[in-house]
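The complex appears here minus one protein chain, its other protein chains still in place.
Order of writing sets the labels: A and B. Residues in every chain begin at 1.
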Amino acid sequence: MPFTTLTSRMVQAEVAPGRTLFSQRGAMLGYRGDVRFTPSITGGQGGVMGMIGRRIAGEATPLMTVEGQGTVMFGHGGHHVEVIDLAGDTLYVESDRLLAFDGSLRQGTMFMGSQGGVMGMVRGQVTGQGLFTTTLEGHGSAAVMAHGGVIQLPISTGRPVHVDPQAYVAHRGDVRNKLSTAIGWRDMVGRGSGEAFQLELSGSGTVYVQASEEKL
Amino acid sequence: MNGPVIHDAHTLPADDNINPYAFSVDLDGQWFLQKGKMVAYYGKIDFQGIGLGRLDRLIAGSFHSPLHAADWVVAEGRGKMVLADRAFDVNSYDLDDGNLTVRSGNLLAFEPSLALKQSIVPGFLTLIGTGKFVAASNGPVVFMEPPLRVDPQALVGWADCPSPCHHYDHAYLRGIVGGVRAHTGLGGTSGEEHQFEFVGAGTVLLQSTERMMDAIAVGETGGTGS
Partner (left out) sequence: MHKPLPPIVAAAAAITVPGAPIAPIAPCPSAWGTDNVGSVAQFRLQGSKVLAVDMSGDTVKAKNGAMVAYEGEMTFKKKSGGGEGLRGMVTRRLTGEQMAVMEVKGHGTCYFADRASEINLVSLHGEKLHVEAENLLCTDGALRTGTTFTGLRGSAQGNGLFTTTVEGTGQAAILSDGTAIVLRVTPQTPLQVDPGAYIAHTGNLQQHFQSGVTFRALIGESGGESFQIRFEGDGLVYVQPSERNTVGGDL
């Protein structure tokens, strides 16, 4: 468990040889010891060519690799920071909400559309992001940012949870997602708007929802 | 957490926090106040702009920052004054023949027994003397001891230790990554190649970064998993 919560908006982590971290650019608030921050051209995976390709696509900003021996404080923009521990399972998280995570976690991207049909498309519109959501898998922890902190809502069989896409932060577990809209909701927010939809999460797991309908 | 407590003119704290985001000054005399930080008050209090002739002696003794004069007023009178700043955390600090340097935007108010001067570090103000002041921070302040390097954005202030110096990450500037960046413009910056370095004995005050950055897509570097 490398992250220690200092305040609701700051976490601290130890790095040591063999124990690196990845963090978002600009997320380091302070450090002591011999710590190096390297823009991760590979992001741990992918290689330089992959990076260049993505750069041309105008999509990726590299993560930083944080390594060495010392203590690092992370935080960003005064947002609340939630530490999520993984024990072999997978976390699905909006990429710009990732503050920092364990180097031991396997990082990937998931095309949300492949799981939820049009959902990825609409989420892309709604959130201004691509169709990809980051996945983190393995044993370790991730520090995730949210506007105003998060609540966890359990998802269980027969009890799906509907989430405003703007308030959605992350989810874990055996969860299926699709778009839905509640009766009357579309009339209220306007039919053309991407906000006309909610994310319907069903199966069994947990969804993390922030206390705000504003994107970070 | 208990529900909201109901305060009145008498039960409001005297020179103490009401909650993490609001501070109550028990005024009997004068305080310096940054404009826009007073949310409510009881009693008879006047607010005078800095530079008023009558306050000349007070200003001469306690306010030495012409840069900031337009942003400050003097509150004068008797009563209880509630200070707050955009729902940031606020804290009071007591100086006993000491000095503390604080980001100018974070300073809300101070007693005239303290003297305010402009720090040599741009954007910071130094308070010298004995007395109380109130400062805001984005989230609770974290106190750290040097040696320490901090992101300038995360710095609230420092006390007792020498002023910081700049630290540049040479491994980054010179290394392979730097070379690739210099030639291709690719690779961006880590955002962490420049810090303030603190050494010596003292205390450094940190907050979560104040500047709200644009949403940055990260974590998409992996292509497919693993």
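Definition applied: contacts are C-beta pairs under 8 Å (C-beta built on N, C-alpha and C of every residue); 3 or more make two chains touch, one makes a residue touch a chain.
Treat the numbers as computed from the prediction; the structure is a model and nothing was measured.
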Task: Using the definition of touch stated at the top, determine which of A:P2, A:G30, A:G140 or A:P160 touches the missing chain.
output: A:P160
Message: Across the whole complex, list the residues on chain A that are touched by the chain not included here.
response: 147-149, 151, 153, 159-164, 167, 182-185, 187-189, 195, 198, 207, 209-214
Field: Residues of chain B (touch criterion as defined above) contacting the omitted chain
entry: 1-10, 12, 18-22, 33, 35-42, 46-53, 70, 73, 82, 84-87, 90
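The criterion applied here is as follows: only the chains that are shown with their structure count from here on.
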Task: Go ahead and note the Å separation of the Cα centroids belonging to chain A and chain B.
output: 30
Statement: The residues of chain B that touch chain A in their complex are 138-140, 142, 144, 147-151, 153-154, 169, 171-172, 175, 177, 180-181, 184, 186-193, 195, 204, 206-213, 215-226
Residue ranges of chain A touching chain B (in the complex, touch as defined): 6-10, 24-32, 36-46, 48, 50-52, 54-55, 59-64, 73, 75-79, 93, 95-96, 98, 106-109, 128-130, 132, 134-135, 137, 215-216
